[in-house]
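Missing here is one protein chain; the remaining ones are kept as they sit in the complex.
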Amino acid sequence: MDQAKNLFSIFFAAFLINNILLIRFLGLCSFFGISNHMETSIGMGTAVIFVMMISSAVSWTLYHFVLFPLHLEFLRTASFILVIAALVQLEELYIKKSLPALYRSMGIYLPLITTNCAILAVAFLNIDYNYSFIQSLVYAFGVSLGYAVVILLFAGIRERMSGAPIPKLFQGYPIAFITAALMALAFLGFTSMFGF
Amino acid sequence: MKKTVNYVVTLSIFCIIAAGSLAFVYIYTMPQINRLKEQNTRLAVTSVIPGAAEIKEEKIDNQVYFIGMKDGKSIGIAIKSTPKGYSAPIQMLVGIDAQGNVSGIAILDQKETPGLGANILTKDFKGTGKAFVDQFIGKNAESILKANQDIDALTGATISTNAVCEGVRTALKLKQEIKP
Partner (left out) sequence: MSYKEDFVNGIFRENPVLRLMIGLCPTLAVSTSAINALGMSIATAFVLIFSNLFTALLRKIIPDEIRIPVFIIIVSTFVTISDYIMQAYTPDLYKALGVFIPLIVVNCIILGRVEAYAYKNPVINSTLDGIGMSLGFAIILTSIGIIREILGAGTILGITLFSPDLAAIVMILPPGAFITIGFLMALLNKLEKRDI
């Protein structure tokens, strides 16, 4: 029971309270780059959920069964990024072959997922927070779901905003940042929920 | 074929050189990092048990605690406690003297709201010139330990104040369990 409660609080903390995009500021390049269309946001959101779960599982195993026992902790940064880069390549091949429509809509952003710092950050944080394997997976799922939900909401807002009369100076990225600020303000409201 | 071999060899050479130089940096900086860690623990423990000259680390039921020694006698105990703060757990160290009174508190790590809850670190609480956590000194297991009752709350941060109270209460309880 206690364990279920613990996993639940890890999930919600990752999903809403410490939202990866709005509160932790990770993965922002793709966030602003890709969020002007609804479909690409859906594609990116699912890709991030998929890659983040797998890369968390693999990097956790790599650290706890190879790097730590062999005292090679100093290779953590290098090995994690290489493993994640390889995983993303595999995923790219798979999507290209089996889901060509999705592949076209994602354009150049799929290779960029390698340098999506959110993926690597979650791999590091799983180690820093001393999470067990299950906790890591729950954490990765919460984080990536938070990413997907926020990027979708944001794309929805930006699509509607494209027809709004915005002062010339603020058109484009400036207004996007200010929108993000207001969303972040709303997300701060989750902070003390769930007794955490 | 020849090309592939060439790639593998080049890549391996790069990996080996990189790993080698990293190992060198690691071996070179590790003693300093460990020394810093030890020094920080020492500083924290001596700040919550005034007068401790020596520190003994002990572990009972997975709970690490530190005994402050002076002239070969134990003068107090420092217990780690991690109450739930406003946005994340607060890590703190509570020093308790031989009589069971709080002798000092050190906040080791916290992620409270900057400007509000993060003021649990303040060294000048409401212009008194004393740290916020100093008001816990002298409290014991019988104290109420509640914001706005026997503890002055931080402006706009009652939850963080109560979190520190909770941490002190847990430490006092643990102390009764591990030692008469």
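A and B are the chain letters, set down in written order, and residue numbers restart from 1 in every chain.
The criterion applied here is as follows: a residue touches a chain if its C-beta (ideal position, glycine included) is under 8 Å from a C-beta of that chain, and two chains touch if they have at least 3 such contacts.
Just so it is clear, the structure is predicted and the values come from calculations on it, not from any experiment.
A.B. asks: Out of A:Met38, A:Ile134 or A:Ile178, which is the one that touches the chain we can't see?
C.D. replies: A:Ile178
A.B. asks: What does the interface between subunit A and the hidden chain look like in terms of residue numbers?
C.D. replies: Where subunit A meets the chain not shown: residues 22-29, 32-33, 74-78, 81-82, 85, 114-117, 120-121, 124-125, 128, 168-170, 173-178, 180-182, 184-185, 187-188.
A.B. asks: List the residues of subunit B that touch the chain left out of this view.
C.D. replies: Residues in contact with the chain left out: 6-7, 10-11, 14-15, 18, 21-22, 25-26, 29, 32-33, 36, 40, 113-116.
Please note the rule applied: only the chains that are shown with their structure count from here on.
A.B. asks: Which bits of subunit A are touching subunit B when the two form their complex?
C.D. replies: Against subunit B, the touching part of subunit A is residues 13, 17-18, 73-75, 78, 191-192, 195-196.
A.B. asks: Over in the complex, which subunit B residues touch subunit A? Could you list them?
C.D. replies: Checking each residue of subunit B against subunit A gives 18-19, 22-23, 25-26, 84, 86-88, 113, 159.
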